[in-house]
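Okay, handing you the structure first.
A single protein chain has been removed from this complex, and every other one stays in its place.
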């Protein structure tokens, strides 16, 4: 039951002082790799970064920088990062404790956004969750993810292509990253939708206890997805409306678009839940129907043959004086009576539609 | 299960940059046809438009124009339209990705409204959904729909008739279009209501597993309708209350009327859902009742004949010393005893109302 | 299933222009009768009105007028009324389309209130619904109802009696009418409550499938009542709080009282729904219990006699060498064994409380 | 089903003019007894009051008066009271119609509070409800209850004792009365809690249909209690926050304390409802389990003996040529076969854990 384990995460060990940097990510990727995208209207640089010190000066330079970090294993990187960009200790703690609830925090000098990303593990037919942190400053945005993956690849490609993106600021980069994450939700929804449709066919054909376990398991997944995505609605909404100088008015309308998509995702999950709970009803009634049909067979056979057996029993009695036994046509007569009784009963059951 | 597929739409391919114009409508109508209604108090022109360029000058002319576009296949039309009327790239993207949630956006120069329209496909007994976009500017309104259809025909007719409509602005045209869409919902509701009544009769007569599948299928339709219409409430409300110069005060009271009808539609759907969930209870209990009546027949027959068969069996035993067997009236006596037992049991079952 | 039909009403034919006057009331009362109550502190006139023209001058006269209209059949009356009292076309449309949701609209010169009135049809054991429109102006109030009825009679009587009422304005008359409508709801509630109590007795005594259908039918009625009364809460609240010069401060506290009663009605309906859904559980469990008791009888009889029948069968076998058959007391011995087995089983079942 | 009757009350006879003084209390206590507590920092008077006229002057005197009225039978008292303290006619009407919803009304000169009090009728194991009205003026508070009872006794005692109470105003007296009423709710909750615990034991031991009826009956009580106490939350909240000169700031923090207790009562009721609905599931599943165990007994017995009976039947056939019948050890052989079959089946059932 893997989804349940998603529930047990705790943001930090009880009693640890806030701001203690411990990698609490379930993914133990010890390597932390950094990639820098730095551009202005006219210039464009993309390069891997070996040491955080190479990023010095970016925080105040007027070019737009996207610091794209994968893997949360190297504590020194985060300590250096914290000093370089003047990040509140709680930001670094939240980045590393990957069981956060999606949230939006305005720390005056930066905006801090935590969201969940889901990816399909087609082999094991399950959904993996990953925490993405976004730190948006005046001239930079830092994205942090647990595992390497290609969800942000289209964003990188668009920066490489240029196409007007380079004239915009780090807020727009943040928007693009959020947008690609939310777009990714639709893929997950689509897979769940397909599994629901398969289950509906199974329910119509020949459902058994396993079908119900599958329904229940998708229901649990939907519950947990919902739990992760529901707060995102509020996060994106506050990102759009928060009063700060870090998000430009022209970008807000794009964030609004992400908000609409988030709401759409949530509504789809709610709809799935409604549909799944209807499927439980269908399953339970199909079990009852099966019982009914089993009982009808038993009843038909038993009510036909039990009286007949009694008749046979009567003429198997050993009384000395049973005149019928001596009759010439006693036997065929009684056989005829038996068939008559049987046929009458069959007609009765036909009428009752038990056969 | 067609309604489910409605759920899987995604507003755009993951990772595509915003503003990319791709026709994502499920309806692949390649032709895009445009019809222009242009009028003032005194003049009235209605004509098909071949090229978007023919619309030049309308955006700034003081006459009221309704640009009525059907079919979303021709990308060039939309690019030209975007330039001509100075539309934000997100508007055009949303127009073409027809899985939007109903929404209202105020882009300063225009108001952008997305709503869903439903039409009955009586042949296949299903509900088709279509996205309608409305772009309201100072002197024009653009309506975009996926398929040709006659839902807007009454609106066109009223403009042709004149009757005071021509003295009003494009906001009133927008109202009339919304009104005709919401009025159309009532037709869909009526059809669903009729199917629910049919199902209620079926439930009272002779329900089987198919009845439940039908109930479930209407329930799913209601869930999905609700999902599409629920946000409309907010859309129309914001359309009425939004502070802008594009909607005149005199029109707002009419929009309020559309709002009331939208709420009425939503409440009717909620009521349907309540009624449908009561029907599931009825069905489940009717299955139990059937099982009960089957079991009663079995029990009555078995409990009457099993003891009798035992009596017969006793006198079928081959003991040498069984005095009853030699009695002159042993046989009729035992037959009488059997009937007596049978009749006593029948009376017992009558009293228990099992027969 | 009459209540369902209440759901299918649509406020107007799709596509009809707003303000078209068509009588869409389900009640086809062609006659429209008007009764005028006109009074000041000192004067009092009550008379039937033949022609709307006789009402001229009332709108501006300082006396308080209540124009009490019954029957919505005569379109000319409403057109004339609209002109005389300067009513917005949407008001007249809403008056005539009697499937409106309860609503409150402030049209500057008048307040327009739509509410539902319910009356008991004791013969058919169903609830009839009727739409009441109230139009409150500076010196007049117009009430419009579909059918003649005596619900407003106490209001009329109090005006005739005088008793301080005549010193008050048309807002107080409106309050009195609303109050008498809401008071009437309690009668409907009381009838529903009585039927619920009857059903509870039936559930405790001997419930069958019909009981459940009755429970379901009351549940549907409660759903539909709730749908009509729920918006009334908002209507009365806005009537109390709306900022306008038409309602005097002294009257508002009375309207607040109506509001409290409306909330009480809604809460009672909610409580009924909770109770009814508990009754469904009771019914379903009583069906299961009946099945249990049927199965116990079958099991007791079958498990006692099937082994005995086997014993009889054994001694009915025709083996040549069965020493017991020749024993002198073989037969009574085996009969004794049979009774012993039967009694042991009976004791076992007694202990298990199956008998 | 006594609690249901609580639901049917209507605040007044339909059509009666507001302000009509009719005793609509279900308790027909004709006598109305009045007790006066009048005190300042230094003085203290407690005395029964024969005539309302004896209260003259209290409304304006600077001493704090608590007019403690029991029994709502004497209309003249209330008319006189209304005049003396200048009470709005609606207050008097609400005092007398004891089916009010708890409410808080600010009538400028006085605050009017209606709450419900519950008391345990241990003999009949039911909950009685009583309406308490509190009218708080500048120098006085009037409390009105339907029946004599000792719930206010601690309040009276504290006034007699002095202990700082006499330095406070009538708002503090009102707080003390409210506090003693809400404290009393906890006693009712405790009794319900005890009955729930008893039912849980019953459910674990040997539940039958009666258990479910008890669960349902407590559920109904909880529904109705909730209905009476839920609005109290709002009442107390508004009493605390309402802007008026009648409640002193120092008293508000005490009212806040009552508010907290009210919320606690509501939450406890909600929790009871959740627990009770879990108990219905438990009951239903215990019924299914019983059916299962009945069916297992039947199945075990029937599937063991039916095949054995067939074997006996085979050797009871009268064919002339059945070689086994002549065998010397045919009979013991077949008996052995029968026992073997029986034992194999028993082992099979043991394994399936049906025994």
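Labels for the chains are A, B, C and D, by order of writing; each one numbers its residues from 1.
Criterion: contacts are C-beta pairs under 8 Å (C-beta built on N, C-alpha and C of every residue); 3 or more make two chains touch, one makes a residue touch a chain.
On a predicted model such as this, the values are computed, not experimentally measured, just so you know.
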Visible contact partners (per top-of-document touch definition) of the missing chain: A, D
Residue in contact with the excluded chain [from D:45, D:187 or D:344]: D:187
Residue among A:224, A:255 or A:268 touching the omitted chain: A:224
Options D:246, D:275 or D:338, residue touching the unrepresented chain: D:275
In chain A, positions touching the absent partner: 1, 4, 7-8, 10-18, 88, 90, 94, 99-101, 103, 105, 107, 208-209, 212-213, 216, 219-220, 223-224, 227, 231, 280, 283-284, 287-288, 290-291, 294-295, 297-298, 301-302, 305-306, 308-309, 312-313, 315-318, 322, 324-331, 334-335, 338
Interface with the undisplayed chain - residues on chain D: 151, 153-155, 158, 163, 165, 176, 179-180, 183-184, 186-187, 189-190, 193, 196-197, 200, 204, 253-254, 256-257, 260-261, 263-264, 267-268, 270-272, 274-275, 278-279, 281-282, 284-286, 288-289, 291-292, 295-296, 298-299, 302-303, 306-307, 309-310, 313-314, 316-322, 353-354
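The rule we apply is simple: only the chains that are shown with their structure count from here on.
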Given chain B and chain D, the chains that contact each of them: C
Cα superposition of chain C on its sequence copy chain D - rotation in ° rounded to nearest 5: 70
Interface numbering overlap (same over half, different under half) for chain A and chain B: different
Inter-chain centre distance, chain A versus chain D - centres from mean C-alpha coordinates, in Å: 42
Whole-Å gap separating chain B and chain C, where each centre is the average of the chain's CA atoms: 26
Residues of chain A engaged with two or more neighbouring chains: 316
Overall pattern in which the protein chains touch one another (line/ring/star/complete/other): line
All touching chain pairs, where touch follows the definition stated at the start: A-B, B-C, C-D
